[in-house]
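Some chains omitted; the rest stay in position.
In this document, chain identifiers A and B correspond to the written order of the chains, with residue numbering beginning at 1 in each.
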Amino acid sequence: MAVRTPDPDPDWTPGPDDAPPPASAANPGWLSDIELMEARRRLPLLYVEAVPVRVDGMGQVIEVGILLRATATGQMTRTLVSGRVLYGETLRDALYRHLEKDLGPMAFPQLPPAPTPFSVAEYFPMPGVGKYHDDRQHAVSLAYVVPVTGTCDPRQDALELTWMTPGEAASAEISDDMEGGRGALLRAALASVGVLP
Amino acid sequence: MAVRTPDPDPDWTPGPDDAPPPASAANPGWLSDIELMEARRRLPLLYVEAVPVRVDGMGQVIEVGILLRATATGQMTRTLVSGRVLYGETLRDALYRHLEKDLGPMAFPQLPPAPTPFSVAEYFPMPGVGKYHDDRQHAVSLAYVVPVTGTCDPRQDALELTWMTPGEAASAEISDDMEGGRGALLRAALASVGVLP
């Protein structure tokens, strides 16, 4: 099974209803599929990931949003909001772009004031190097917990966003469905906001 | 000059328009002035502090709110939102209560999802022990950066809430006016959200 760091094709060949990433037209940081494939074999790629959450009036996390999607072979997997940082793009812009891409334009994510991630996840294509894996590439991902206040409407290849309690999100059942070992990253997210059981 | 960890009298003898702190009526965690004075000579007291900020649409801090007030001797000093954690009160409840006390009921603070402070400030009554001091007591304060989205209307003994840029807030001029050495705490707050010059 091909477990992948989410980075769907439309990211690279945006359709008519996709806003181009910031500054992409004006700078050379745009890769053809072949060039990206080459880069993936030579350099660690920089990613951002987000765990969307709902908070109560006191800022306490009460629900966690997990994406459900189908792989090319029809298998169901769960994952987090995730995507590559483009050349010339700030981390905040990348985080916002991928939240909008995965949750729709009405999610109203509240990006955290602090640029420091709750964790840094290292994905390796070769087995056994770390606890996260991605058979396409070596990716390093800065992961954030992001409260969303609006309505989420997953786009692209995500079938659904499932809201669950922290306890459910931390369960072995959910972990087993998470792509690339992200169950551990999800539990680290819960721990960082004080709701890991 | 009496530099104090802000903890105004109404905190201890709430007037008719002050909501009692959670559970205070039902439990014995209510101290007379004399008892509090005794405790202050025997135990480190637990405080929370908040640096109110305004963020832009991407979560980036653009302004910082600093309280201005007059001491008993008429001297002007600057300080942060600050106050004691009561018996039986959660940190979130204490943080929210003091934000409302110092910024008014329409400030709409967004408490952070993570319970971990950006810094822990230790205030000692004796000089030279640490970089923060409070001549009344040994206080340990958990400090948070808190975005506010509403209208701030300082109450009690604060004269004014001044909004300033991160650069202004980090200046030596502002630091010199801050009570108890809090200029360093304010700069640490700015650093934690990536806007310390």
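As a working rule, a contact is a pair of C-beta atoms (placed from the backbone, for glycine too) under 8 Å apart; a residue touches a chain by one contact, two chains touch by 3 or more.
None of these values were measured; they are calculated from a predicted model.
The complex in this file is a homo-oligomer whose displayed part has 2 chains and whose full count of copies is 4.
The working rule: only the chains that are shown with their structure count from here on.
Mean C-alpha position of subunit A lies 36 Å from that of subunit B. Chain contact summary for the complex, subunit A toward subunit B: residues 53, 55, 58-61, 92-93, 96, 110-116, 118, 145, 147, 192-194.
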